[in-house]
Structures are given as structure tokens and as C-alpha cells.
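One protein chain is absent from this view; the other protein chains keep their places.
By written order: A, B, C, D and E. Residues from 1 in each chain.
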Amino acid sequence: MYDVLCFGEAMIRFTPFHFERLEQATTLRMTAGGSELNVAVGLARLGLKSAWVSKMAKNPLGSFIMNQAQAHGVDCSHVVWTNEHRVGLYFLEQGANPRASQVIYDRKGAAIASMTPNEVDWEKILAEAKVFHVSGITPALSKECQATTELAIATAKRLGCKVSFDINYRARLWSKEAARECLSRLLPQVNILISTSDDLEILFGYEGEEAEVARRVKEAFGSDVVVITIRAAPTVLHGHWSSLALADRLYTGRVTELELVDRVGSGDAYTAGFLYGYLTGDMQKAVDYGDAMSVLKHSFPGDFAYVTLAEVEQMAKTVVTRIQR
Amino acid sequence: MYDVLCFGEAMIRFTPFHFERLEQATTLRMTAGGSELNVAVGLARLGLKSAWVSKMAKNPLGSFIMNQAQAHGVDCSHVVWTNEHRVGLYFLEQGANPRASQVIYDRKGAAIASMTPNEVDWEKILAEAKVFHVSGITPALSKECQATTELAIATAKRLGCKVSFDINYRARLWSKEAARECLSRLLPQVNILISTSDDLEILFGYEGEEAEVARRVKEAFGSDVVVITIRAAPTVLHGHWSSLALADRLYTGRVTELELVDRVGSGDAYTAGFLYGYLTGDMQKAVDYGDAMSVLKHSFPGDFAYVTLAEVEQMAKTVVTRIQR
Amino acid sequence: MYDVLCFGEAMIRFTPFHFERLEQATTLRMTAGGSELNVAVGLARLGLKSAWVSKMAKNPLGSFIMNQAQAHGVDCSHVVWTNEHRVGLYFLEQGANPRASQVIYDRKGAAIASMTPNEVDWEKILAEAKVFHVSGITPALSKECQATTELAIATAKRLGCKVSFDINYRARLWSKEAARECLSRLLPQVNILISTSDDLEILFGYEGEEAEVARRVKEAFGSDVVVITIRAAPTVLHGHWSSLALADRLYTGRVTELELVDRVGSGDAYTAGFLYGYLTGDMQKAVDYGDAMSVLKHSFPGDFAYVTLAEVEQMAKTVVTRIQR
Amino acid sequence: MYDVLCFGEAMIRFTPFHFERLEQATTLRMTAGGSELNVAVGLARLGLKSAWVSKMAKNPLGSFIMNQAQAHGVDCSHVVWTNEHRVGLYFLEQGANPRASQVIYDRKGAAIASMTPNEVDWEKILAEAKVFHVSGITPALSKECQATTELAIATAKRLGCKVSFDINYRARLWSKEAARECLSRLLPQVNILISTSDDLEILFGYEGEEAEVARRVKEAFGSDVVVITIRAAPTVLHGHWSSLALADRLYTGRVTELELVDRVGSGDAYTAGFLYGYLTGDMQKAVDYGDAMSVLKHSFPGDFAYVTLAEVEQMAKTVVTRIQR
Amino acid sequence: MYDVLCFGEAMIRFTPFHFERLEQATTLRMTAGGSELNVAVGLARLGLKSAWVSKMAKNPLGSFIMNQAQAHGVDCSHVVWTNEHRVGLYFLEQGANPRASQVIYDRKGAAIASMTPNEVDWEKILAEAKVFHVSGITPALSKECQATTELAIATAKRLGCKVSFDINYRARLWSKEAARECLSRLLPQVNILISTSDDLEILFGYEGEEAEVARRVKEAFGSDVVVITIRAAPTVLHGHWSSLALADRLYTGRVTELELVDRVGSGDAYTAGFLYGYLTGDMQKAVDYGDAMSVLKHSFPGDFAYVTLAEVEQMAKTVVTRIQR
Partner (left out) sequence: MYDVLCFGEAMIRFTPFHFERLEQATTLRMTAGGSELNVAVGLARLGLKSAWVSKMAKNPLGSFIMNQAQAHGVDCSHVVWTNEHRVGLYFLEQGANPRASQVIYDRKGAAIASMTPNEVDWEKILAEAKVFHVSGITPALSKECQATTELAIATAKRLGCKVSFDINYRARLWSKEAARECLSRLLPQVNILISTSDDLEILFGYEGEEAEVARRVKEAFGSDVVVITIRAAPTVLHGHWSSLALADRLYTGRVTELELVDRVGSGDAYTAGFLYGYLTGDMQKAVDYGDAMSVLKHSFPGDFAYVTLAEVEQMAKTVVTRIQR
């Protein structure tokens, strides 16, 4: 039985050192990452049983990613391997104010884009999962991925497996219109809907305070819970993090001051923490653990949240005692 | 069901770069290793189901080792964790002729030394294993480890699980006499006995040609198969590798010329390859895959054999076509 | 006026350090390379005016490659830039005996594959070039590249620009049959034909001694000169290099013992040295400078031959005095 | 035709990693830099045609610098090479509050110090240049350099080539008196005069607000435009940047908050951006592009501004829309 | 004659790079450190004659530490060497807000823990020392260390050598009760007592303003001078440092804003600066030099304060002119 089954692409990430641009780099750090894999890793590190489903090219880069996932205990037995296609890559240039950090994607032709609905026995694996998690990146990768995502979500829904969905809008992958069209079909089936004010405004035109936006989203799609993560970044290397969740009522967390080492994957860390709290406690625990995971993640290089459960508990507790919500 | 269940210590290994001495190093490479873990990793990389049993301190160093093992698919669910004791370390200074490579151990007080026979349910886990593998390092670590090893071997024997044993004599851990005393009790229960001429001479006084030594060992302990690995090292960075196995008859492999990148773990790689061949083919396959794994291992830094099954098959085949045994 | 104008793909090359496999790497060295670019760089370093023509994606990886080319003085003003497509990559795992070094290509979808004959004004730029150089990799990249190569060669021929062609057969890019079909059209227009015995046997079935093979190639295609480079590699890190050229008569160089640091690009270094000798001296100088460039290249990491003219002259002279041809 | 021709020394720069002192360093990062070279590189990256004139020792360090310059497209064909003298070096220790960053120069005996007025055909190369740029470092290097700078400026003036001059006072190279004496002859010939309040106060005793100081400088030397760059550094790693230019009227830019990665070369980046704006637009564009280049430069390690034109345009535009000057 | 003789443990310190966790590290930086050794190094760098007494395992790790100490001129001739026991280690994970930095100790079984009072001829070496310095870590290491510390302090006292003691309470080494019991015997013999408000509250229950706490401590133990160092750390990477000393009257220093590179050893740097000022000047100099050393130390990686005397003087002077105490 899986606590959470995640579905999506993972890529090799190359990062220059010391704020270098790619053009000046001579060595790159090599790590693995991808929104849903990051969630699976976070969950596994907290002690839940998570699996990651994907399609990957059978080559050393694909093996590298699988090794990284397995190292933290993520089940990769349902990954589909192929001798065609490639492994997607991305490059991260870390900025410093006023130069924003920049991501350069090289994911065209990646194996997952060719993944058709029946390459995985969704019926079987979703029957063993409590939560199915996917982000809006997966359906944006290709028509095939969109069809596969739709089948997976519909199957999960039918089997009583909760659906968690992080909108994660990527303008470089699809247009607002295409995204809206697809999401309008997917979101009504989603139990846990996670997003940001920015994405919700871009896609659905919801403006205003986060709590209000959450209310409108909940109304529009009927999700059990709508989560909005809130990042304020006065400069590139300093920021603040908080979040709120609207379910039976509004749950809020504290605002944490961040010294940013690496913000990639912090939203996914939040999702992992949120789902952990959701599966092992209540909505407030979900928000607090989501926040704790995310703020810790900002301090680790790479996509993954190298936390221990004890650290997250400690960080979440700090919330309660210091802030008195 | 495990194909092979391995039992022993794993350590953090620190290696200076570029042939530096520890005294001149300012950065060290950090990897994980340990004779039986190396075997488990090798087997998992070849596609078999392997588990590694040990006792480790619950701290970031222990987690590092577990991550490294899991990355390759080794089952670590039977590792015993403790909040006391430490994680053993070792330092490797790579030499170049005429300076031999040197290992500095810092393993005193490691958690496994405190491991008593009943901390693991041997009855249960050995019932699920085809082969139980342990090396002579494990009983040498402490009285407790010796008792635990004895119980594990006896239990395996009783349950019909084959026992594989690599003598691996470590003079810094116990005296010849202590080793001989213990081994004289363990070896008669062993199915697959792996060693070198040097160790067999030191411990049992067997001198002469490897085939002859194997014959005497087989006679003395009644093993199903006696394997002798043969390393010739004219210089520190260049050498030759071969091996032989005496079962129903003598099986020999070819001699391979080596450019040594890192020889630590090459004996363990041999064992992994041998057990793979043994479990999936016949004695000749065992020898050929053992040789192939070992000679490839010499070319990777770190303790592990970063091979693929296809590469080992290819390397083993090369043997047949080139050498015509 | 360009001494040599080269046409072909260049890629980003990622190389793990210290004989690591990709799977165990955490940092990769990043360099640029590609057969024809390597030739252009070698020529520029020797003091000739070289240009490199290609099509590249306008992104930091493309800029990285251009920077590397320009650093050595290669003219990149005719490179075609595009906002679509990607920059090809390749990964090099350095082996040690008996593990061969391994190249993993990730060049699908690279910009050059989309390059049609008229994206460059061949008429104009070849009118300014003494020699046009291309390898068999370029027509193998795509139908478009094949058509472009054909037009370029035909135009060069017509304009009296000498055509230099390195067969460089890549089995992963096209079949023997496809290569043979294309080359049978291209080679008769070639003035300087460079290859190896292996490629000539695979493609045209020419077996036997290099001199004899050269004779048959010259007969078959009517080249002014046929060059065969000869590499003997008893182990992965040690080898020997020599070459011969058949023009009005047979020209031979010495055999040099090599300690291999990085053999990628050594054939291209030969071509650069050969063309330098050809353009500034005679056929014997071409062979000697080709050999000198190539043997030096084996000692530099990366694709490029970081030589100075003085060093090549010195190395070539050593030949004469030591070997007395 | 060159847009800008720059004249001055470039050095090898060695930088320890991770805020180390030189005394504790075991590896150093090696880059190239020098005030006028930095300007030339910045201009070339923005798409203008820039050349850099200097005198350098013909050795691998000199080649390293030339490669770095050429990589970005800077014309180095007028560099004078010599087999005597050395290549200057400097070491940068990056500080953190309250330890200021520190530069240790090792430039004595560098080739350029021996450069006499006639080693370059100023008449010819300045006839092809729209702007001649030099900083106050060059005449400070030696009597010979002073004479050469004077000749170059006078020649530029005579040929109608605009003269850009960055005062860049270096107290370690010459005294206030010596500088004042020399500059009082050079500055009246300068069209674009760039400096800081600090230098203007030290050298000419001008105190007060930047706009007022600019007015006095303009009056004193009759420059077409006087630029003052303004750096506020409350701590070592955080600061603010702005600038103003006094021409027909006062032009001002915004104040940008900086997270400093490396401030060396940021003044030169400003000059490059300013000259780009000046040559392709108007005075406001000059100020905005100067600011944009400089604030971006603070985020890159090394002396060079690894920007693209698009990024600078974007950063400059941000100014306009956000600040409404 | 030694100005200061320090007694305590030193360890090998391993630090991951780039804010990595140990779990994700593949290379570690290796340095040496230990509270009293850090003091000795700081004093030697300022030009005083310092010695460091300890007991260490005779192996490459022990040699590494001795080399590091001697490099700065610390006298190690009284270190006791043993072939048994090990060299203690510690690992430092550098955090970023809100993740605190974390130290993982691996010092069990270190040689010093076995050090009995008579392994060093205290009588002889303390007769040659002006000041004996030790911290509360040393007696916490073992019963043997406690006895040795007591003997050393008593001997110093008797011989008229001033005793400097930094309380440095380490909860992982001993309980409050054990510490209090031991310290209540040691502190009355101490001339210079250095601590923090936190430790003084934990151990002795003294709460309130630092000056008031100092007064109570002075009263309780009769020290010549009580020093309290004051660290405010609003975030992990930014903080403030100040201190005060109560002797004949209260001496205070300024508050300095810190950008933290590495805070380990900053208290020891303070002690070195304080003792330097104490031995070469007066109490105000002691406070100012202590502050100057400490604030500079925060900017260097590693335990040691890589300062020069000139820098400390400059930093201390800045205090006076800027702050007007």
C-alpha cells in the first residue's frame, strides 16, 4: 500500500557553482529533480511509503535519477523504461539581486512525453494508493501526457484514491488557454488543490487576497481543500514564506524569514509536508508541516528536501509556540 | 524472497584526491563501503534481490550509508538502528609505485560491534534467502559479532539457505590464532568458500599452487566450492586478475591486465559476480562473471562496482571468445 | 581569405572526474567539442585563419560553444543562430583497462540537423577559402545536413577550393549502407581523404596493410591524397600513434608511444596538423605535423589541441632527428 | 571600424574560494581582468565592435588573457607581444562584514609598463575608432605608459575620435600629486569623464553632493559629459548602486539594491553600458544602460559582465517603468 | 617563556560545501580545530608565544592537526602522543535561515580522554608560562581530563601563572549538575573568566543584563576579570557581536554587524584577542582586541582566525573612532 503515488517527469539538473553563469562555468553540479519526484522524495524522507511513476530513457542519466530517488526510499518499480527518447535536462543559474535566478530547460524529446495512457496499469497501482499526486507540468508535456494524466486522475477518483494536484503553471510548456482548457476538466476531480496567487490570476483571473482567491477556487472546482503558498521575495537571496489552506475553515501558518540557498523544489517540499500532515494528522498539521518542509528546503542545494522528520516536527512546533495562531 | 542476504559492517570512506596524503589534503571524497555491503550492491546492480543486514548509529553518517545502499536497490529494512555508538570510518591514501596504497581504519566503537545475536530475527529473514553471505571481517569485529555470525550461519545452514563466506583475514582486527579458532567452527558449515592464497597460507599454512591449495581447503572443510582469487600487482597502478573455483572439477578464468583506478572492493565485486553466475547459471558462469565484475571494479573509484549487467555479460563473453578455455 | 573553412556540429561535452561513471558523478567538467570545430581550433592555434560554420540554438549553451571557439581565434561569423532546437550534448566516461572509455550522445534535436542548404551563402564564403573541411559526421546528422554537405562540397569543388574530408564513420548515426551510398557521391570530389583502416574496411571492405588500403582508396575515389591514421591501443590508457599519406608516393611518420589523458579529438588534431603542413609546406610536413598535433592532443583533457606552433614544430622535428625516415 | 578602442593592462586574477584567505587557500580560481579590458568585453557582449590594445608577455598567462578577451569577441590584433617582462597578477580575498574585501597586486615588471608611445600605430588604429577609452590606471603604471597615454589621447582628439576617461585613482600606483599633475594635462582633452566622488575629492578637493561635484568638474575640464557613479555599501555583501551624468542637463538613474557576489569590474561594466547607450541612443540611455550593466555585474564572479544585450535592456527598462524619472 | 599555554582537545573538522547536508555531500573540507587550540593559534598569529598541550593518537589525522597548529607557530612540543585511541572528529553542517547550523561530534574514544594528570610535567611547563588557558570542554571530556585540568589549574595558581578559563558549557558532554560541581572547584582559582549569559544562566541561574550577571559572577568566584561575550543572531547568516569585561570597572566594546561565513571558533578568537590585549596593554585594549578578533573570525571558514596583527589593530581602532565609548 502506498501512502502517496506521484506521477511526472524528472530531469537531470546542472548547476554552475558560485553564482557563475553557464557561459563562464567549467564544472557543473549534477543532481536530479522534478516536481512530483521531489514530492515523493520528501514524503519518503518523512517516513511515508511513496512511489514515483514516470517514463525514462534507459541510459546512465536515467539510472542516475532512479538511484537518487531510491536512495531516499522512493519506490521506482513502476517506472517505464525505454531505449528510445532521451532524459530531459535543466540548467539553473543562481542569481543575486538584482539578477534573478534563471532556469534553462532542455526537456524536448524526453521519454515521458511519449507516454501513453496504457503503459502503466493505473487500475492496479492506484488501487494500492491512498493519495495520487500530480502537478500541472505533467499534462503540459505532450498530448500523450495529458491523456495519461486524465486517465490516471479519473482512475484514482473512481477507486477512491484522493487526488492531490499542484497547478504549477509553466508558460514555456503551454499557453494559458491550453492550460485552462485542460485544467477545467481535471480540477473538478481534485481533492487537494495547491497553487499560488500568481498562477490562479494568470489562469483564471482570480485577483485579490489569498484567502479570497482560495474561496473562489474552492467554489469553482469543489476541491476538499485549496492551498495557496505565499512567497515574498524582496531580493533574490532573501524572502519570506507562508501559506494558507481553505477546507472546512481557513488554516494559516506563520511567516518565516528565509536566507535562500536554493528555492527550486520548495513548493514540492511544501506539498510533501502538507500531504504528510494531512495523512497523519489534521489540516493545521498539514499547513504547519508544509510550511516547515518548505522553509527548510530553501536552505538545501538541489531539488530535494534533505530533512528528517524530527527536524520538521521541531520546525513546525516552533511555529506554534512562537506565533500562537 | 532474497537471492542473497549479506551481513556485515559498512563504513564511511574518506579518500584524498590526486594521490595526496591525508596530511596534505584539504578536501576528501566521501563514499560508503564495507565488504558485505559491496557484495549486496553488486548483486542488486546485476538485477538480483539482495539485502544488507547491519547495525548502525542513527545519525547523518548512518543515513548516508543507507542512502548509498538503497540507491542501487539494496534492501536495508533489516538494518538495526541505535542512538548509541558511532559509524565507523576509514581513510584511503592512494599510492603509486613504489608507495603502496594505505588504509587507515577508525572503526572502534562502531555500532555493529555491539550487535548481539538476537537483535535480528535470523530465523525469519534467512527463511526468505537463497544465499547468506558474510565475510571473515564480521566475526572479527567483536565477541558479540562473532556470536551473531555463528548464529546466523547455523540458522542459514539449518534452513537450507546456502552459506557463502569470504575469509578476508584482517590482521589488525584479530590474531591468526583467534581467526583460526573461530573459522574452524564456521567454515565446515560453508557452501561457497572464497579466499586468497595469502590468507590461506597465513591462517592454515597451505602453500603452493592455487589449485592445490583449493584442493586442500575443500578437503579440510568440505565446502561445495572453494574459490581462490588471484591478484598479481607488479606495480601499484598496474596488475593482473584471475581466479579459479574448485567444485566437481576445476574451473578457471582468464588473466586480465588491469590499469588500477581503485582496487578496494574488487574482491567483493568478484563475490557478487560469482554469486550471480552461481544463482543464474553454472560454475563456469560464476567464475567468468566473478572475474568480469572484479576487473571492471578496478576501474571505478569507491568501493562499489558501478556496472550494468550488459557490461558484465559483455566482459565475460570476451573471455570466452578471446581465450577459449 | 580563410585558410580553412570547417563545417559541422559542435556539442557541449560533459565529463565526470577521476574515472567516475556518470551514475556516481556529482560534478561534471563542461567543455565544447565537435570534429570540425576541433580542426578549426587546431588550425587557429597554429596561426592559420580558420572559420567554423554551423547552426546553433541561441542560448547559453550555444554561446558557451561560440566563446570557446572564438577564444582560440576561430571565426564564427557564419554560424547560423536559431531560437528553436537545442544544443547537442555528449557525455564521456573515461575508462581504464579493461573498461573502455564510453561516449553517450544526446544530440537528437540539435539545431544543425535542421540546417538546409541555403541557410549559408556557400558561394560567397567558399570563394574566400583555400580549403573546405568536413567530416562524415555532418552528412550523417540528417537528410538536411546531407543535402547541405553535398551542396557545400560541390560548390567548393567548382570554386577551386580544395576539399578535405575525414570519413569518421559513426555507426550510431547511420547504417553502413546509408553511409556508403552518400559517401560514394561525395568522395570522388574530395582532394584530401582522411580515414582509418577500420572505417575503410567496414564501409568499403578494404582489408590488409594500411599502405595497400590507401592505394585502393586512392584508386577508387581519385583523391589527391589518402591519409590513414593508425592507432594501436594495447590498453585503455596506453597506446601508439602513427599515420601514412599516399599522394605522389607514400609518406610515413614515426610511431609514438602515448600515455593517454584524453583521446577524443586526436584525429581532428591530426587533420589540423596535416592541413597546416599541407598549406605551409609539403606532404612530409603534413604527415609530421599531423602526427605531432595528434600525439600532443592525447595529453590534454577536452576535445581541443592546446598546442603552440613552437611545440608542434619541436615535436615534428624530434621525429626527423630520431627516426631518420 | 571599431566602436570603442580600449587601452590598458590586463592581469591574471587569482581568487580563493568560499571567503578563504590566501593563507588558507589550496586552490585558486583563475580569471582575467583589467579595467579597460573589462570595458571592451562588456561592449563586445552588447554587440559593439571593441578592440583592446595592450602589451603582454608571450607566455601561457598572456595567452590565457587573450583567449578570455577573444572568447567574447574583443579584437586583440593590436596587442603588442614581447618575450621579456611578465604578466601582472592580482589576488582577491573576498570579505564579509566587517572584513572588507582585499586586493593584493603583483603587477611590477608587467610588460605594459615598458610600452613606449610608438609601439602601436595610434594614428592608424584611432582613425578607425569612434571612441577611445582609457582609465587613470594606465598612465599610473610607468613613465612610458604615461607618455603613451598622452600620445594616444592627443591623437584621438586630433582625429575626431571621442575620448572616454575613467579616473580610477589608484593610490598604490602613484601619489595624489603625480596623478593630479598628469590628469590636469589629460582631462581637458576628454569628452566623457567618469569618476566617483571619492576620487574627485582626493584628487581635486571637490566635496559635496554628486551633482554639484559634477558641475565643478565639467567647468574645470570642459568635458562633454561628466559621469559620477555612486556606490553605497552598508556592509561588505550588501549595497546600493546609482549614477548621474551631467551633459546638457543632469541625467539620473535609479538606486538599485545589490547582493554582492563580486564587485570588481562593476565600474567598468558601467562604462561599457554607458558607452553603449551613448553610441546607440542618448544620454538617458547611457545612464540607464550603464546602471543596468553595473548592477548585473555585481552578481557575476570575475571581472567581466556576463550579460546579454536582452538582459541589459530588460534591466534598464525595469528602471523606467518602476521609477518614472 | 610562553605568553599563553593552552590545554585541550583538537579535532579534525569535516565541512560539506555550499550548505549541503552531510547526506548529500560527496566531498568534505578538512580542517583542524578545538577551543584551546584555536586560542593558541590566534595568539601566535598576533605575535605572542603560545603553546598547545594535548594528547593525540599518532596517525595521519593527528599529524594533520599538529601541522595546522605549527603552521601558525604554535609550540606543540608538549603534546603527548599515543599509539592507542583515536583522533576525535566533528562535522559541521552550515545552515541558512531558518535552518540552524549543526555540529555532529564523533569524539568518543579520542586520545585526550585517557589523559591522566602526570602525563605532562605541569610543574615544569607552567613555570615557563605567563597565562594558562583552558575551557570547560576539557574537564568535561572524562574523569581523567577533569583530574588533569584540576592539577594543571592548581599548579598554575601556585606558580603565579594567571589562569584564563572559558566556561564553554557543552550539554552533550556533561550534565549541568556535573559541570556545576566541577566548576565550583575550578572557578575560584581563575583570574580571567570568560562566558556567555546563556551558559551562566544554565549553570548558575544568573539572569538579567550582562553587566549585572558579570557582577554576580565576579562576586561568586572572585575572578580578577569576568568577560561576557554577546552574540545576537537575528538570522543564521546575519548577526551582531559585542562584549563586556568587568574588572576594576566595566569595560564595553561596540556592537558590530556581522555577515557570517563561519562562526565556529569566534569565541576562541575573542579569547585570543582579549589575552593579547591583556598581556600587551590594558583592559580596554583587551576588550577591543577581543572584539576585533572575533568579528573578523566570523568571516573566515574554519576554526582559526586568519588575521594579522595589523588588521586587528585597524579593526580595534575603527571601534574607537566610530563609536566614542
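Here is the rule we go by: contacts are C-beta pairs under 8 Å (C-beta built on N, C-alpha and C of every residue); 3 or more make two chains touch, one makes a residue touch a chain.
In this text the structure is predicted, and so the values were computed from the model without any measurement.
Touch with the chain omitted from the figure is made, among D:Pro60, D:Gly205 or D:Pro234, by D:Pro60.
Annotation: of B:Arg99, B:Lys124 or B:Lys143, B:Arg99 touches the absent chain (contact as defined above). Residue positions on chain D in contact with the hidden chain: 14, 21-23, 25-31, 59-61, 63-64, 67, 86-87, 89, 91, 93, 104, 106, 108-109, in rising order.
Within the complete assembly, residues 17, 29, 256-262, 295-296, 298-302, 304, 306, 315 of chain C touch the chain that is not shown.
Taking the complete complex into account, residues 67-68, 70-73 of chain E touch the chain not shown.
The definition used in the following text is that only the chains that are shown with their structure count from here on.
Repeated interface, listed pairs A-C, A-D or C-D, reference B-E: A-C, with more than half of the contact pairs matching by residue number.
Distance between chain A and chain C, defined via averaged C-alpha coordinates, is recorded as 45 Å.
Between chain A and chain B the centroid-to-centroid distance comes to 40 Å (mean Cα coordinates, whole Å). Contact of a single residue of chain B with at least two other chains is seen at positions 26, 67.
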